[in-house]
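Complex shown without one protein chain; remaining protein chains in place.
Coming up: chain A.
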Amino acid sequence: MDTSLAMHTAAIEVKGLYAAYQRQPVLEDIHLSLPAGRWTAIVGPNGAGKSTLFHVLTGSMKPLRGQVDAFGKAIEHHRKAGSIAYMAQREAIEWDFPISVWETVMSARYGHMRQDAWWRRLLPARWHEQRHYHAVEKALDDVNMMAFADRPIGALSGGKKKRVLLARALAQEASILLLDEPLAGVDPPSEQLILDVLKREREAGRTIVMVTHDMPGARRYVDHVVLINRFIRGEGAPDEMLSDSKLAELAVSSIEQSAYEVSVAGSPALATK
């Protein structure tokens, strides 16, 4: 693979990132350079900081320290331009919210609508610009959910909920897709459909970054793998990173880390006794 090109065009560049929840460190000294136009898998045990990394990228969490750039500019700039799409985990969504599948996917266009003429923003949905309609229609077609456009989102099955969330990320027509476990808890047909869609999106030149636990899927589809467990534990081609020895190392790191956390959490309590 032409890694030289990948090194020159990083879609996301993370430098010296530290993040913590309530003084508990979650990510430390993260340096990353995710290649543009490629499909990257982020792999790590539960609690390794994968979702936290995404929260930093989407701006819902402030890092303690560090710089995050996209295509050579501060990432906030790209969020405002709508070029970063995020597919949340199913548990992160309020499925009881009174909203239809169509309107959920359309909400991905709200960022782009800031560029529309001011008077359109004051009018109901049918006055939206055509391009927003086309994007939503295409996204729903891609995930095969057009027939469900008028359903309330709460009435869908698990796999269909995932497809709606993917359609929402696609409708944004962003250059970077961040997907938090897009394949967790989906039925096999939905899984295949999601993987096929992502493959096409990558071929269309989008940068895909996904958190996954699905090793066979990752081996088959992705171009680049990042192993993470609080620190970066490895970065490179899938064959090398997803080898049994590498994954075993990652598992050991997670056992060591939980031992470390017990000692850290336990010590103050012992000290006060």
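Couple of notes before you dig in:
Simple rule for what comes next: a residue touches a chain if its C-beta (ideal position, glycine included) is under 8 Å from a C-beta of that chain, and two chains touch if they have at least 3 such contacts; residues count from 1.
Keep this in mind: contacts and distances are computed from a predicted model.
Hidden from the displayed complex is a chain whose UniProt protein name, among "DNA ligase (ATP)", "Quaternary amine transport ATP-binding protein", "Cell shape-determining protein MreC" or "Metal ABC transporter permease", is "Metal ABC transporter permease". Within the full complex, the residue among A:111, A:159 or A:234 touching the omitted chain is A:111. In the complete complex, the hidden chain is touched by one of A:80, A:131, A:200 or A:220, namely A:80.
Although one chain is not displayed, chain A still touches it through residues 22, 55, 58-60, 76, 79-82, 84-86, 88, 92-94, 97-100, 103-104, 107-108, 110-111, 113, 121-122, 152, 154-155, 168, 172, 178.
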